[in-house]
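Note that this complex is displayed minus one protein chain, with the remaining chains in position.
In order of appearance the chains are A, B and C, and numbering begins at 1 in each one.
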Amino acid sequence: MVEENSAITLVEAVNQALAYALANDPQVVLFGQDIGANGGVFRATDGLQQRFGPERVLDTPLAENMIAGIAVGMASQGLRPIAEFQFMGFIYPALDHILSHAARMRNRTRGRLSCPIVYRAPYGSGIHAPEHHSESTEAIFAHVPGLRVVVPSSPARAYGLLLAAIRDPDPVLFLEPKRIYRAAKQPVPDDGEALPLDRAFVLREGRDLTLIAWGASVKETLAAAEQLSTEGIEAEVIDPATLKPLDIHSIIDSLEKTHCCVVVHEAARFGGLGAEIAAQIQEYAFDLLEAPVQRVTGYDTVMPYYQLENVYLPGVERILAGARAALGYSREGRQ
Amino acid sequence: MVEENSAITLVEAVNQALAYALANDPQVVLFGQDIGANGGVFRATDGLQQRFGPERVLDTPLAENMIAGIAVGMASQGLRPIAEFQFMGFIYPALDHILSHAARMRNRTRGRLSCPIVYRAPYGSGIHAPEHHSESTEAIFAHVPGLRVVVPSSPARAYGLLLAAIRDPDPVLFLEPKRIYRAAKQPVPDDGEALPLDRAFVLREGRDLTLIAWGASVKETLAAAEQLSTEGIEAEVIDPATLKPLDIHSIIDSLEKTHCCVVVHEAARFGGLGAEIAAQIQEYAFDLLEAPVQRVTGYDTVMPYYQLENVYLPGVERILAGARAALGYSREGRQ
Amino acid sequence: MHKPRLQLQASFDIAWLQYLDKQGRATQPLPEFASPDWLAHCYRQMQLARLVDDRAVKLQRTGRLGTYPSSLGQEAIGVAVGNALMKEDVYCPYYRETGAFLERGVLIEEILANWGGDERGQNFQHAPHDLPICIPIATQALHAAGVAFALQYRHRQQGTPLQVAVTSSGEGATSKGDFYEAMNLAGVWKLPVVFVVNNNQWAISVPRTAQTATQTIAQKAIAAGIPALQVDGNDVVAVAWAVRDAMARARNGEGPALIEAISYRLCDHTTADDASRYRSEEELEQARQWEPIRRLDAYLRSEGLWSDAKQQDLDRELAQVMEAALDNWESRPPEPATAIFDHLHAHLPEGLYEQYDQLRDEQTAGVRG
Partner (left out) sequence: MHKPRLQLQASFDIAWLQYLDKQGRATQPLPEFASPDWLAHCYRQMQLARLVDDRAVKLQRTGRLGTYPSSLGQEAIGVAVGNALMKEDVYCPYYRETGAFLERGVLIEEILANWGGDERGQNFQHAPHDLPICIPIATQALHAAGVAFALQYRHRQQGTPLQVAVTSSGEGATSKGDFYEAMNLAGVWKLPVVFVVNNNQWAISVPRTAQTATQTIAQKAIAAGIPALQVDGNDVVAVAWAVRDAMARARNGEGPALIEAISYRLCDHTTADDASRYRSEEELEQARQWEPIRRLDAYLRSEGLWSDAKQQDLDRELAQVMEAALDNWESRPPEPATAIFDHLHAHLPEGLYEQYDQLRDEQTAGVRG
């Protein structure tokens, strides 16, 4: 078991939050493929079946649609199911139950039944895995009314946001950026303190430019901000964390200072979350904007096999290019 | 059979295009639920099984995932499958095969195999149908690299674009706005002439404001444009028709004249196509814009049952309000 | 040609049950529960279901309801299934279930509200734990498996009696992966869930023979390693026995079962359908001969349990029940427009305040869409 206050990784923080929830809420049950004896293919559920027993931590047969669907039935009777999809690339068969049922049950029954489900999935690319193991399709789910989409970008946020998601009375898709599962360690007290959902986190303050990123891309975005800083440009870095509903106000607040903005995401550009953020920024802060919101994203191609993965992913250099385009535009001023 | 040059409805135009394709390309096969003897629940395939036989026009067992998946196998061996989903609300189990296979097969095999599939589905609301029968989730599919998404808004465009979709060497999701299946008639010569994919249609010219809409919303958008015209405001109305890949250049051309823009769609606002269009407009035409791109859309709620359907749908008055907001902003000018 | 020697590895049988034949004659002694009172109750509920369906179809024809799925000719299945559940069991229905809804205490006005485009119809006042009507085919089978897991979990954690989930679907639904995935999970996790398939021979226009190559629908349970039975679905006693027996075993911790109830859809698929496009009047006429109400009527009369006078009383009573329900339905105030936000989440997220306000302001200003 993870020791209190020792520095832990993001995936260990996930494990710690799951353990906390299991220990403190008897209605919590965990299920998915290989989450029991194996502890999950990324070890996110390591030790949990041993500790809480096979009645609360269960390996399912191999069917994602089934995993999503039974969660709906369980939740309707008062359980707090936490369902794992082994990789986001295998979540698509589950869309129907997530969209048509989990996200609608409360509305459909006018509040009689509800679906306090957490659907978890490791997400994003960068681990040299085979095809379908590097998906970032959060935008598909963020379009679904009634569903929250949450992505942590540090061990502490993974712990606090996952606890919040588990306690939320409605369904949450919790996407875990696997590229940074073990990228950094941080002390995360196992105090059961949740972090707020629906609130963006300002990860770095700055006055010249707003950079928006979530999940694993936060890493490259912060690195880009550091690089800019050496050039005398101070970028504010915002992690929305809850992608839907989006905390646009924190972003607008930042734009009051900076007047220009770059959104970074791994997902394909067309119809990605960057589009929604850009659209809202121009709606709410049209007069503040000195440059078009720049999107630094994956290309509108299929996520390539890993030989060409780095070509696809937005890295520090592309983020810097986006930042410079925004800043250059601002400097030239509106024509 | 439909007579050449007699005025026909949109759903009859779909039928005419399907019949043309069946008659002229022996590789075309049609399948779906109730498309045979019953002619489809909207009669889109009326008479086709009688005319082309049950080997080319087939009723399937009841499984949308299956319908999507067999199309991939068929297409990989040179057939031109046209698969019907009875309603867009039942397409979600099919997402996996559409996204993971149909849209990726060509790339995955470096061009060796391909998926020239047309997935058809009646889409949108407004016919007092039960739950799940009024979906507009085109944005989910428009985010998928490798997939085209096409929506016709008139009988002639239904005919021409469907033929183009069938002939396209890659997969197309063809969404048919069922609210206007029978709303208007138009002579549509059965000449086998396709209309271009990836090209927007300017449905009305105007200098003051650009209105963008597709599918059934084109009706209310044109009505709003007429209303504005009586007030001396000439709106240009653009129907992108192919939602992905999007013909942004036609939209930017229009903004060169109008400098402000309203996007209308039935779908929920957050992450809808309106976001992508707004994002691209501000990217490509930042200096042209005199007002934020307005989005007049469904709310970010579950599509309600039909008693409250009209509350949800963007109608003429909401489009006018959006137009006035854009124009008012423009008049006040940038601060 | 070479023919190898094969060893027998496993064998499976599918059995069939009937108590009342097509003419309403008992083919074997009836089970204990089928008392005269019970039979009369079922008869009443089947008649009421038929009346509700009939009135709903008429309301649709005059534009006062949306699309409606009648259960004409299949009333025995709904009533027998709904009747077999105890209050604390959980029902996970599909849409063609008027008889079962009535047995579960769902109000007629709720049924009408639902098909009249009003979500409040799914807020079953008297069946608070039952799942709502499920439209996406076969998805309810997985919900039922999840419900059954919750019931089993509660039983194991709290030592309360094991309750049972029952789910229904049409035979068309058995082609969809959900159905199979649910049975498979229920089998391997020994979940207390009973799958009832209303095999009414048609899935809209697709006949049973175009749906699957199997001899029976019941045998699909073999793929999940769970027991199955085929019953005459127009024989309310046979359906009731099968469901009760399966539920008793489930309640006893013996796991799931599948029941195929063979019936026939005597009506159009829904009011939006025209079945004459795809099936013959002869087939329909033949099916009418073995419909469940006529059959039970014949049995009850042959046993001296029913008469024209009783029927007249019943007709009068049911007409009153129906009128009262219609009144309740019609006198319900419409929901405010802002209801579309009220139950989206437990608490409206801040990110939606603006949209909510916009809608409210539009309503105040009288904007229509």
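To be clear about the criterion, a contact is a pair of C-beta atoms (placed from the backbone, for glycine too) under 8 Å apart; a residue touches a chain by one contact, two chains touch by 3 or more.
Only a predicted model underlies this, so the values are computations on that prediction, with no experimental measurement involved.
Novice: Decide which residue listed in B:Met74, B:Leu161 or B:Ala235 touches the omitted chain of the complex.
Specialist: The missing chain is touched by B:Met74.
Novice: May I ask which residue of B:Gln16, B:Thr60, B:Ser125 or B:Thr221 touches the chain that does not appear here?
Specialist: B:Thr60
Novice: Which listed residue (A:Asn65, A:Thr109 or A:Thr242) would be found touching the missing chain in the intact complex?
Specialist: Of the candidates A:Asn65, A:Thr109 or A:Thr242, A:Asn65 is in touch with the missing chain.
Novice: Please output the residues of chain B touching the missing chain, sorted low to high.
Specialist: Residues in contact with the chain left out: 26, 29, 55, 58, 60-61, 63, 65-66, 68-79, 81, 96-97, 100-101, 105-114, 145-146, 169-170, 198, 244-248.
Novice: Contacts of chain C with the missing chain: which residues?
Specialist: Residue positions of chain C that touch the missing chain: 2, 4-19, 28-29, 31-32, 175-178, 180-181, 184-185, 187-188, 190, 209-216, 218-226, 229-230, 241, 255.
Novice: Footprint of the hidden chain on chain A, which residues?
Specialist: Interface with the chain not displayed, on the chain A side: 33-34, 36-39, 41, 59, 61-66, 89-90, 93, 128-133, 269, 299-302, 304-318, 321.
Operating definition for what follows: only the chains that are shown with their structure count from here on.
Novice: Can you work out the whole-Å distance between the CA centroids of chain A and chain B?
Specialist: 30
Novice: Between chain B and chain C, what distance separates the C-alpha centroids? Give it in angstrom.
Specialist: 36
Novice: Residue numbers in chain A touching 2 or more other chains?
Specialist: Touching at least two other chains: 65, 96, 100, 107-108, 145-146, 244-246.
Novice: What parts of chain C, by residue number, touch at least two of the other chains?
Specialist: As it turns out, chain C has residues touching two or more other chains at 119, 136, 177-178, 339-340, 344, 351-352.
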